[in-house]
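For this depiction, one protein chain was excluded, whereas all remaining protein chains were kept in their positions.
For reference, chains read A and B in written order, and residue numbers begin at 1 within each chain.
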Amino acid sequence: MAGTPRRMRPLRNIYAKIAAIPMVLTALVVFVGGTLWTVTYSFTNSKLLPKLNFVGLDQYERLWSNSLWLTSIQNLMIFGILSAVLTITMGFLLAVLMDQKIRFEDTFRTIMLYPFALSFVVTGLVWQWLLNPDLGIQEFVRGLGFATFEFDPLSNPDTVLYGLLIAGLWQGTGFVMCIMLAGLRGIDEDIWKAVRVDGIPRWKTYIFVVIPMMRPVFITTLVLVASGIIRLYDLVVAQTSGGPGNASQVPAMYVYRYMFTAQNLGQGFAASTMMLLSVLIVLIPWAYLEFGGKKNG
Amino acid sequence: MADITSQIPASARTGATAIGSGPRGPKPRRRLSPGNIMLYGTLFVVSVYYLLPLWVMVMTSLKGMPEIRMGNIFAPPVEVTFQPWVKAWSEACTGLNCDGLSRGFWNSVKILIPSVFFSIIIASINGYALVNWRFKGSDVFFTILIFGSFIPYQIMLYPIVILLREMGIYGTLWGLVLVHTIFGMPILTLLFRNYFSSLPEELFKAARVDGAGFWGIYFRIMLPMSLPIFVVAIILQVTGIWNDFLFGVVYTKPELYPMTVQLNNIVNSVQGVKEYNVNMAATLLTGLVPLIVYFASGKLFVRGIAAGAVKG
Partner (left out) sequence: MKSMKLAAFLAASVALPSMASAVELEVTHWWTSGGEAAAVAELAKAFDASGDKWVDGAIAGGGDTARPIMISRITGGDPMGATQFNHGQQALELVEAGLMLDLTDVAEAEGWKDKVYPPSLLDSCTVDGRIYCAPVNIHSPEWLWLSNKVYEDIGIPVPQNWNEFVASAPQVEAAGKIPLALGGQPWQSNLAFGALTVAVAGLDVWKQVNIEKNMDVAAGPEMLAVFTAAADARKLAAKSTVQDWNQATNLVITDQAAGQIMGDWAQGEFQVAGEVAGKDYTCLPGLGLNKYLSTGGDAFYFPKLDDPEKEAAQKRLAALLVSPEVQVAFNLKKGSLPIRGDVNLDAANDCMKKGLEILAGGNIMPSGDQLWSPDVQTQLGDLQAEFWKSDMAAADAHAKYLEILKSGL
């Protein structure tokens, strides 16, 4: 540990302390302060302007009896589970394919990863256009002679989430693939020599040797994907605006809608506090697994 | 975890790729084996899925509206027109403002440059202080920072409105720069911290013996040695800030709207019929900057997201 003070003196490392002021302020004022502020005001009946008029758990009671919120949660669960499972499975499979000493690896990777450089707004608009029933894929296939072909996920409340999923996967799998590939490349080459000597088939090696070894990578990816999903906002706004009806509403939209459109800040804060809670549910077990045994740093 | 985290800074230091030293899978067999056909076939199909939207965007943006209504979306234009691009860039209207995306583009540039600069400078100093000048509680702040990067933005949306108001910079360019600096801090600090901790400690110790101070070591030793990681950070920030939508919409006013917000505005201000070709051209224009950064930076981009992601 270079620079670790041997004796505690307040003036020691004074420049380092001054230099760290932005970080300390961000951590304390914005992240801790902002969170506490929002949580506190979630117990008030603030309307358009925040007011400290406490009403106990009223906002939370109303939140959990509001069918729009319940729909949002349900949508997020369906989208989240499918999206997490599919991005990770596809990302891993693609990484395995990419790890077969293939030619043009850079080209393939470039192709798979470029959507990640685009914003969700761009992604949402492109897929809205591709899934447009009158002009997009449906019309194209019909033009090929399949007159009854139906592929119109965005206008049907039952399928709109899958429409979002197609766009979400398009944007995100390349990224997961890259992390997985880094994980695969991180595995000791001796393992491959050993299994080759033992004559174990390749697929078995992946399932029984590689995947268990990559457990931390999978967990990290899951945490990353999950925290991204909880925040899901831009994509939905650009692709469906939460429609048709409320069929693709998500919690982040609910927060925004109640904070600003309905002029009910208290309700919006209560909803965002629930979002924070769900992040903690994902994060704390992970932090425990990750940092639990060993010392941080 | 250690296998990857230790590897990324190491490879960054040597300038090799983050992906390590090349494929580690079993050796490939004959070139035209059934396995290989399957392999390349699958990769080809996957590539089509990834490329199709881009193809459709480009093709649609070069067609006139009548052709869009008649033809299919995958076909190349019969008659190439650049009118949609011109319109998207300089003529599309939101209300009475008919200057297209050009204003948003320059706003984004104006937001981007100071945001990237300040967020990276501050984060690199954070990382440097965290590794070489640890003080009591520094790890606590770092942990808060990392946790902070997972907090849904929505929860801090309103407190930041108040913060910016109290500072008197709400709705200004600098307000948005500050927001980007704050939210870029966790991931960048992590990136620099991991990188600096991979540098040999002896360098730092020797400089200390020579009497160099905090800033001296930072500017004369750390900065010159860490150019690759600065490039990675710049790539991360340029794409991230350029693509931001939420902060742009909440913390600025119409005349300062970044390009993404203006894109959404233009696409949503339908006057009469939706002009899909203009929308697609506008979408492409907005995606152009991150795409250029991405294609130009190649493997550095991959290293950036892998390095940032692995522990963040």
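Heads up, the rule we're going with is that contacts are C-beta pairs under 8 Å (C-beta built on N, C-alpha and C of every residue); 3 or more make two chains touch, one makes a residue touch a chain.
Remember, predicted model here, so these are calculated numbers, not experimental data.
Touched by the hidden chain within the whole complex are the displayed chains A, B.
The hidden chain makes contact, of the residues B:Pro34, B:Pro66, B:Gly95 or B:Gly211, with B:Gly95. The omitted chain makes contact with just one of the residues A:Phe140, A:Trp192, A:Tyr206 or A:Tyr256: A:Tyr256. Screening A:Ile14, A:Leu28, A:Leu68 or A:Val141 for touch with the missing chain picks out A:Leu68.
For subunit A, the list of residues touching the undisplayed chain reads 47-49, 62, 66-68, 71, 133, 152, 154-155, 157, 241, 243-247, 256-264, 267. The omitted chain makes contact with subunit B at the following residues, 93-97, 161, 164-165, 168, 170-172, 249-251, 253-255, 264-266, 268-274.
In this section, only the chains that are shown with their structure count from here on.
Taking each chain's centre as the mean of its C-alpha atoms, subunit A lies 16 Å from subunit B. Per the touch definition, subunit A reaches subunit B in the complex via residues 1-5, 8, 12-13, 15-17, 19-20, 22-24, 26-35, 37-38, 41, 50, 94, 96-102, 105-106, 108-122, 125-127, 129-130, 135-137, 139-140, 143, 170, 174-175, 178-179, 181-187, 189, 192, 196, 202, 216-217, 220-221, 224, 227, 230-231, 233-234, 237-238, 252, 255-256, 259, 265, 268-269, 271-273, 275-276, 279, 282-283, 287, 290, 296-297. Touching subunit A in their complex are the following residues of subunit B: 1, 3-4, 7-8, 18-28, 39-40, 42-43, 46-47, 49-54, 56-57, 60, 68-69, 72-74, 122, 125-126, 128-136, 138-139, 141-145, 147-148, 150-160, 162-163, 181-182, 185, 189, 201, 204-205, 208, 213-215, 239, 242-246, 260, 263-264, 267, 276, 279-280, 283, 286-287, 290-291, 293-295, 298-299, 301-302, 305-306, 309-312.
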